[in-house]
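Note that one protein chain is taken out, while the other chains of the complex remain in position.
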Amino acid sequence: MQAQPNTDAALRRLETMQLIRAYELALVELQRAGAPGTCTSVGQEACAVGVIEALDARDRIVSNHRSAGHLIARGAEPRRLMAEVLGRVDGYCGGRSGSLHISAQELGVVLTSTIVGGELSMAPGVALAQKMGKGDPGGIVAVFFGDGAACEGIFHEALNLAVLWQLPLLFVCENNQWQAFVHRLETMAEAAIADWARGHGLMVETVDGNDVDAVQDAAARAVAQIRASGGPAFLELSTYRQRGHFEPDDQTYVDPTELRGWLRRDPIRLYSERLRARGLIDSAGLTALQLRIDASITAALAYAQTSAWPSPETLTEYVYA
Amino acid sequence: MQAQPNTDAALRRLETMQLIRAYELALVELQRAGAPGTCTSVGQEACAVGVIEALDARDRIVSNHRSAGHLIARGAEPRRLMAEVLGRVDGYCGGRSGSLHISAQELGVVLTSTIVGGELSMAPGVALAQKMGKGDPGGIVAVFFGDGAACEGIFHEALNLAVLWQLPLLFVCENNQWQAFVHRLETMAEAAIADWARGHGLMVETVDGNDVDAVQDAAARAVAQIRASGGPAFLELSTYRQRGHFEPDDQTYVDPTELRGWLRRDPIRLYSERLRARGLIDSAGLTALQLRIDASITAALAYAQTSAWPSPETLTEYVYA
Amino acid sequence: MTPYSAIPKMSRMTAEQAMHQALREEFQRDPDVMLMGEGVATKRRDLLDDFSAARVRNTPLAEAIIAGTAVGAAASGLRPVIDLLFAPFMTYAMDALVNSAGKLRYLSGGQFRFPLVAIGMTGGGWSVGGQHNHNLEAMFVHAPGLKVVMPAAPADFKGLLKAAIRDDNPVLFFADIGLLHEAGDVPEQDDFIVPIGRAAVRRVGDDVTLVAYAKTVNVCMQAAAQLEAEGIAAEVIDLRSLKPLDVDSVLNSVRKTGRLIIVHEASGLCGIAAELASLAATHAYASLRAPIIRLTGPDAPAAASWVLEQAAIPTVEAVAQASRDLVEFMPVSLSETNLCTPNHRSAGSQSCIY
Partner (left out) sequence: MTPYSAIPKMSRMTAEQAMHQALREEFQRDPDVMLMGEGVATKRRDLLDDFSAARVRNTPLAEAIIAGTAVGAAASGLRPVIDLLFAPFMTYAMDALVNSAGKLRYLSGGQFRFPLVAIGMTGGGWSVGGQHNHNLEAMFVHAPGLKVVMPAAPADFKGLLKAAIRDDNPVLFFADIGLLHEAGDVPEQDDFIVPIGRAAVRRVGDDVTLVAYAKTVNVCMQAAAQLEAEGIAAEVIDLRSLKPLDVDSVLNSVRKTGRLIIVHEASGLCGIAAELASLAATHAYASLRAPIIRLTGPDAPAAASWVLEQAAIPTVEAVAQASRDLVEFMPVSLSETNLCTPNHRSAGSQSCIY
């Protein structure tokens, strides 16, 4: 039985999920107009929001190509994210990253890799540094990765090391059923990921990744366990990638029945209904919220689009320290 | 309950194990006299002999740096192996391999890699080819690897692929407790390997790797299951590396109590006692056997030492097909 | 092998379509040819339908085992083609490609052959940044036992892919992203192949030799057109194969022109341009009339930002200017230290680590 969040927390969860969604959809529009494509996290907002709420400022996050939700949930400014996607100087990485490997050290979002598995290869080292006193005292690390990354050998190596060295590391597998253009049932056995993790002898929990309260709850338990024991824990969040792998993507390879089923379980829709049922928000409130978010995204976009391009003179800046 | 082998089979098992031992010890002497060092399989003879007896001529073997037992059990001539170790033209690979990556295609011992994990990376492909009709009909593949290789990510990838594609592949993990100069308890949890394999949902059995009958029995069951199902199986053979990682090695890092314990369970000693108890051999017979083997090894050595060096003119032969 | 000029039936198609046609034809021709990779069966659905699921396999997301499986299968009689998607993902497949495919034939004394093809895309044009865009083909040229091709023209995408599939050695096939959707005339014949190891002289000229591959071939062609108006006749050589290199074609041209400029998008350091410059400095030394110039990408990861991504690619203007410099070069008049290399002069940035 999970605890109910208080009103503020509940509304914040909804708002953050909606902000992520609005941000992602704005990028979809932008791509249609010629901007670089992105891997959107539409449908997976509850994973990002639920897990990140369970972390403290002292904790660190390591992420991957589908990172916008993690970043926004952690407080990243959509305008600076958009500037990054557009390759402008005001982006978090000065336009060098684009959407695929955005880090924001000021927020504790470090070492994003778009090499699938790269996030898993680096996260134990960040956790080791925390353990050896390099981060803020008591800080842990959460690493977000996909079901596809679980197929890479580094998944096995990272788990073994984290367990062996008892690293303060939360493995967060967003199992969105897809690995680019391949369904995960074509790449692994039905129940694979949690079973693989269990073989390593750490705390493993499988959660409905479209229920933000459930995610937050499980993440909070896992984080508490990591802080108490010093060692790692593992969450598998069952969710679904509602849009294509990378914009544009016509999704002709997707089973429409499966997609429809998951759309009915859209995390934002589920949560809006829940909060409405609890009387925490009504239609008018939802509309007002949406308007507010849309306005903020419009402003962010304007900011990003007017941000300067990096100068070609800086081409080889930051190669070496 | 395992079946007792008939007299011939039992004596052959003993003889092959002794041949491997004598071969390895001859290489130790050779190294002391300045020849290249080798990774001996002293203490692990029952693994090689037991598993390979369970295979047919149509089956293929993929091996690693500690391969002499696998090769000899499969019928490789010690003299050609020794020539290879010495880098001579009569070696199985014309002296190009040395001891570390000996393949003998004529025996079905293919694609040996000394990169730990290399054997695991290639074995599914060999099994796929068998499955797609490239080998002898009904042939399966056995891949020998160590407990150390199980720490490499490729272990996870190979298992997943073999299970997913239902490849006729027998994974044989010779868990000899050591990974070069590191005890496996420093690299993984106590019971790790079989647990990791079980997470992949295939048939997994853990066997006393120093009991050749037990190994043969389990291997025969696994092979039967692979032939029947088409899919893979996994054996973990508990054994011990009695000598150093690579000759010479003073083993100062080894716990002498642990080593003594395993020496008491030496596979050849155990099996000699068992056969004596069954009345299949007596002291005189054992002595005669040892003399015969020693003589054959002496002859092999003479052959190898008089084999020619490859000509420097051939330096770049066999780089490209 | 049908020589290029003798091909009568041509179709207009993109490089990507040409690759697909090559795959189809080789699938048809040889039942041992198979394809593995993340999404290959999704993307090439028609091959799956026409040639069976056994031969067209979506794989787990695990490049090391994809490549390792190809190595094992190739040694056992199949002819696997693996699509590793973007070239930097090959870093996960390096053991299988470099230590196994490239070495085990030799180390086994010739017991095995590894007829496999590994495809990777790379190059600027998609603003995807340095973990997708990294021209690392020279790493594989440096490794023994591998062949490496990187075509520029759609016809070569087809002909080299077919040749790679038929080759008994492991071949790395690099596809420049920026070229995949460019169209060109492509021979339709099943037996059309482009032999690995032969460059194509795209334009004949006596004054300067411009050597390039992939995207920069067109950069050189445009520069040559500009230079023609100025009375400078540039010879443009499209390498097509990076290993084996068609050393004779390059050296013969340099012996004729006495001037050599090598242009590629990859980093200059220990790159193909370095190899060719070095070969010329040995084997065409007496013919050289001016310093050799390399125009290459910088020693820097590729940035996603369009402006920076483009600034890393050698420009037509840089090639034209370098050509003029060489033609005007006089040992006394021009200080050789003014010839900067590697560079991309239009970008103005020279702060390399050299």
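Going in written order, the chains are labelled A, B and C, and every chain counts its residues from 1.
Please note the rule applied: a contact is a pair of C-beta atoms (placed from the backbone, for glycine too) under 8 Å apart; a residue touches a chain by one contact, two chains touch by 3 or more.
Computed from a predicted model, the values in this text were never measured in an experiment.
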item: Contacts of the hidden chain among displayed chains; value: A, B, C
item: Of B:Met203, B:Ala220 or B:Val319, the one touching the omitted chain in the full complex; value: B:Val319
item: Touch criterion as defined above, residue of C:Gly130, C:Gly205 or C:Pro314 at the omitted chain; value: C:Gly130
item: Touching residue (missing chain; options A:Ser103, A:Thr206, A:Ser238 or A:Ser272); value: A:Ser103
item: Which residue of B:Ala10, B:Ile115, B:Leu167 or B:Ile281 touches the chain not shown here; value: B:Ile115
item: Hidden partner chain, residues of subunit B it touches; value: 36, 87-88, 94-101, 113-118, 148-149, 151-153, 179-182, 186-188, 253, 309-317, 319-320
item: Sites on subunit A contacted by the missing partner chain, in the whole complex; value: 60, 62, 91-97, 101, 103-105, 110-113, 115, 117-118, 120-130, 132, 134-135, 153-154, 157-158, 160-161, 164-165, 317-321
item: For subunit C, residues in touch with the removed chain; value: 88, 91-92, 94-95, 98-99, 102-103, 106-107, 129-131, 134, 136, 138-139, 141-145, 243-245, 247, 266-275, 277-286, 288, 290-294, 298-301, 303-304, 331, 336-337, 339, 341, 353-354
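Just so we're on the same page, only the chains that are shown with their structure count from here on.
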item: Arrangement of touching chains [line / ring / star / complete / other]; value: complete
item: Between subunit B and subunit C, centroid-to-centroid distance (C-alpha), Å; value: 42
item: Distance from the mean Cα position of subunit C to that of subunit A, given in whole angstrom; value: 37
item: In subunit A, residues with contacts to at least two other chains; value: 151-153, 187-188
item: Residues of subunit C touching at least two other chains; value: 59-60, 62, 64-65
